[in-house]
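Here's the structure, in structure tokens; my notes come after.
Note that one protein chain is taken out, while the other chains of the complex remain in position.
For reference, chains read A, B, C, D and E in written order, and residue numbers begin at 1 within each chain.
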Amino acid sequence: TILSLNQYNIVYNVLSFVIATMLAGFIGFLLIRSSLPAKHRNALTLGTLVMAIADYHYFRIFNSFTAAYHIVGGKYVPTGIPFNEAYRYVDWLLTVPLLLAELVTVLELTPKESKVLISKLVVASSLMIALGYPGQISPVHSTARTLWAAASSVFFVYILYVLFVEIQKSLDKQPEGVRPLMFTLRALLLLSWGFYPIAYILPSFVGGATGIVVSQVGYSIADVVAKPLFTYFVYKVSKLKAEVEEKEEA
Amino acid sequence: TILSLNQYNIVYNVLSFVIATMLAGFIGFLLIRSSLPAKHRNALTLGTLVMAIADYHYFRIFNSFTAAYHIVGGKYVPTGIPFNEAYRYVDWLLTVPLLLAELVTVLELTPKESKVLISKLVVASSLMIALGYPGQISPVHSTARTLWAAASSVFFVYILYVLFVEIQKSLDKQPEGVRPLMFTLRALLLLSWGFYPIAYILPSFVGGATGIVVSQVGYSIADVVAKPLFTYFVYKVSKLKAEVEEKEEA
Amino acid sequence: TILSLNQYNIVYNVLSFVIATMLAGFIGFLLIRSSLPAKHRNALTLGTLVMAIADYHYFRIFNSFTAAYHIVGGKYVPTGIPFNEAYRYVDWLLTVPLLLAELVTVLELTPKESKVLISKLVVASSLMIALGYPGQISPVHSTARTLWAAASSVFFVYILYVLFVEIQKSLDKQPEGVRPLMFTLRALLLLSWGFYPIAYILPSFVGGATGIVVSQVGYSIADVVAKPLFTYFVYKVSKLKAEVEEKEEA
Amino acid sequence: TILSLNQYNIVYNVLSFVIATMLAGFIGFLLIRSSLPAKHRNALTLGTLVMAIADYHYFRIFNSFTAAYHIVGGKYVPTGIPFNEAYRYVDWLLTVPLLLAELVTVLELTPKESKVLISKLVVASSLMIALGYPGQISPVHSTARTLWAAASSVFFVYILYVLFVEIQKSLDKQPEGVRPLMFTLRALLLLSWGFYPIAYILPSFVGGATGIVVSQVGYSIADVVAKPLFTYFVYKVSKLKAEVEEKEEA
Amino acid sequence: TILSLNQYNIVYNVLSFVIATMLAGFIGFLLIRSSLPAKHRNALTLGTLVMAIADYHYFRIFNSFTAAYHIVGGKYVPTGIPFNEAYRYVDWLLTVPLLLAELVTVLELTPKESKVLISKLVVASSLMIALGYPGQISPVHSTARTLWAAASSVFFVYILYVLFVEIQKSLDKQPEGVRPLMFTLRALLLLSWGFYPIAYILPSFVGGATGIVVSQVGYSIADVVAKPLFTYFVYKVSKLKAEVEEKEEA
Partner (left out) sequence: TILSLNQYNIVYNVLSFVIATMLAGFIGFLLIRSSLPAKHRNALTLGTLVMAIADYHYFRIFNSFTAAYHIVGGKYVPTGIPFNEAYRYVDWLLTVPLLLAELVTVLELTPKESKVLISKLVVASSLMIALGYPGQISPVHSTARTLWAAASSVFFVYILYVLFVEIQKSLDKQPEGVRPLMFTLRALLLLSWGFYPIAYILPSFVGGATGIVVSQVGYSIADVVAKPLFTYFVYKVSKLKAEVEEKEEA
């Protein structure tokens, strides 16, 4: 597919934007991590890891994209080296479990509850991603793409349901000041995770070059919300809990 | 557009100057960050992040520029690889919200006020930048360029108004010695932010190669004031507040 | 052997996934290492080393793979530079002894018992790996491949038996809360180590391009379980022991 | 202009010498910075920054020089890629204000006096540099070169006069042991700063290849004195002041 | 000499294995170095240095090897760039004296005895290495190779004799628990050092491509034992001594 100057630049710019965002997230969370007491630091540690992983993966996505097109007569024409369009699934295989662990860490569950919940979520999310992969690499207008998405969505819905319920249950155990933040956390998660299947679907409707642009921009926006923004609010929750605990001990 | 030797060198030199400035800002703010107590460190942490992001982005702008021209017969002629002129918007999408957060952090607002203000400013600044982008990539003498700028300016004015009012309100709550610095901070912000639309507009009047030079120099000057110089004064404010607080506690 | 687009991408993606996983493991274990008291830190230090070694080796595997194939007419055709298929044995020669030392470190053995056990395991694992190497580089359907595997398996079984027995003996000496984790540790080890001979055997049945894919995916899955996941549980055990000890001292 | 083997090597060697000098300055000042109490560390922090900036800029100058000439028949002939001769002005735009701030920091002025003095000096030095730039890029035997130098020299003289007066005034407030060092500091400043206009002028008299050599060597010598040597004496002053203060408090 | 696929891969893999081993040694010893009190840290500091030096040198050996051969028709054929076969002597010139100092540091000698012993060993080892170098670069079947080896072996035997005696004498002064470790240390040294002349000699018997393989594998095995494994046991000795001393002081 040939891309126009603007289409290429949008994807180029949005991928580079996410590289900078994840880099800033890694540096920033590393710097503020030590302002939390050790007991409340684990969630942010996980978030810091997610930033590093995502930055590595976005460099590879960015380089794959720039290797796939070159400019010929004012248009960006495929070089013959394919753009690795499913590479984001590689990222998700690592970052989604880590983000889920990040969330579970701030839910104030017992160790046993945490373990059971993490296990269920990691298995379900891995299946969700694995079942979406064959669809992602199928042609944009194929039934395979739809069927695989449906299979993936089963686990997507399951995860969201489990998280909704667990966050609801967790709210009763949280300090009062933390509840609004937990709402925000849940909203961010539902909002950002919902972006991914949308970005998956859109190319089937807009297709071609626009489909590539829309898909990359959509996934990138979702990643910025689901990773650094989500982790920032996890940090806020951790910080507030630490302050509440400090006051109680004083 | 063909650039003369001097025109190319001015852009080359000014972009490299900003690389060095942001690098120095990153190293410098990282070194002096620990001289502030933890409670007053957040704004400078945000500023340090802005330096890192801007340095990454300026390297990409610099490399895009040097890939776009090469010397032929004593003139710099386009290579055919386009100069990514809208890349700065990618930088602003990250750095402008961070700079706004940096400012709000020193305004002595309640957590709720901060949150509301940050949210409004982030949304407005994102819209300002997003609405300016299509104009930036439009031809220099098009009406589209003007119309998009007008749309962007609505949010630009809104942000400045909100900041003016909030900084004014904040002055009453500040220690006496901090007020002149807050004035400076506000002046720096209004001054530097005003540069950006000017740098946007000027190519429509001077056009061609001179337009490229004027645009790059203008944006670069604005970035040096809006980022490291602004952050330096944020550090001054934070330091003064910490000293005032220390005296009160003594 | 010619690879399809999908086959190449699966291997490319899975190798890159492991690069990111080991990188995350290195950063993560380095960050949480200091949350353990010095006395209980050794096992995690060994695990951190395994992450660094594995990441270095996976970069080389990844680069060897991408140098071995290039795209011609929509298929990935060999470049003539052979894919270094036995390179993983180089990794195992270092990481397997370190992982065994990691495990022995949490078994609460006397220094003498530790030394004897480590020595036996290191010799046996080195022989297991060395005896598997000639088979790995033999043709997929040769008897040599089978014979070498058989020789290697002798030591494989010996190691597993020794570990099973030692972990069983160790359970009596462990604090009560640690036992379930030790079970998990042992299960992870048996499960992940069992993957390796399976990944070795499978190409003999599926052969050709599919054999390459299956082998790389299989080994990669095994490495992710045997290295970072295993080390994570070693950290859990170390942390729990430190907490138990702290309570007893209080 | 064709350079002889020796002429090329002199410039090559002197530029590389300054790279090493600034690198050593950065490492050295970073290492000894913590031997000063926090209150007396600011000037050295500024000096450390100057080292980093200068090293970055000298790499670019060095690379520009080596790209501009290649050896043909035992002589160094221009490649066609111009040597960026005015790049040093980019460096000065950052380092001169920082060096002035470094000096003002050790002058024991009130915050208000410091601010006024810094402001005046920064504006004047920026004008001095900006007004010298057009002359630097003018032909060696043009009147433009002389006129711009004259304009620049106005601010040059103004700066030196202001510094002379301020350092004189400051001497009365300094501890006795510090005065000789302040004399040295002032002498270094006058001596090194005087080198720059000389290095600017000399090519007009010697011209051609020798002019290039003399200019680069002159500017490089001046930089070594004005940056690391000057900062070393600033460190000496800071250290002596800290010791005097420590004795008074004891 | 033409190498088969397997022969090339064995050397490639074994050199890369040592790169990873020395890297792991450097990281690992750096991490555990601080668990020893300052008084008992010197030997491990020396060992950490040996790791860094060896890793740098192995990269150069590895790159020299990969530059010396390329694949033509399924065989690795010389490129015309010679493999720098004597480069290991460069490594030994630094690492052997450091390893000897590492050993002497744990022998509990008086400062004077240490100095005399180190001096003798460094001179002897330098002569051993220097006298082996001309033989290494002589043809495999020359008398020069034998004669130089004989000369080198004089110093080799002298060193081993001195070390044997000194370690024997040292054993009486060591805490009881340290003696078995000192035996191990001595055994490791004798065992690993003996490998080097064997690796030197073997090509004279097997010659050609097999000689290259056998030589590189032999030297590499010896390096892994003589450097990281040896240093590990030096760490064990240092740690045990520190513990003994701590108990005595308690």
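The rule is simple: contacts are C-beta pairs under 8 Å (C-beta built on N, C-alpha and C of every residue); 3 or more make two chains touch, one makes a residue touch a chain.
For clarity, every value in this text was computed on a predicted model and none was experimentally measured.
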| item | value |
| --- | --- |
| Touch criterion as defined above, residue of E:F62, E:Y87, E:Y158 or E:Y232 at the omitted chain | E:Y87 |
| Touch list for subunit D against the chain that is not drawn | 5-6, 9, 12-14, 16-17, 19-21, 23-24, 27-28, 31-32, 35, 71 |
| Missing-partner contacts on subunit E, residue numbers | 33, 38, 41-42, 45-46, 48-49, 52-53, 56-57, 60, 80-82, 84, 86-87, 89-91, 93-94, 98, 137 |
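Everything that follows uses one rule, which is that only the chains that are shown with their structure count from here on.
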| item | value |
| --- | --- |
| Contact distance in steps, from subunit A to subunit D | 2 |
Omitting subunit C while every other chain stays put - resulting connected groups: A, B, D | E
| item | value |
| --- | --- |
| Chain whose Cα mean lies nearest the overall Cα mean | A |
| For subunit B paired with subunit E, centre-to-centre distance based on mean C-alpha positions, whole Å | 55 |
| Inter-centroid spacing, subunit E versus subunit C (mean Cα positions, whole Å) | 28 |
| Subunit C, residues touching no fewer than two other chains | none |
| Overall pattern in which the protein chains touch one another (line/ring/star/complete/other) | line |
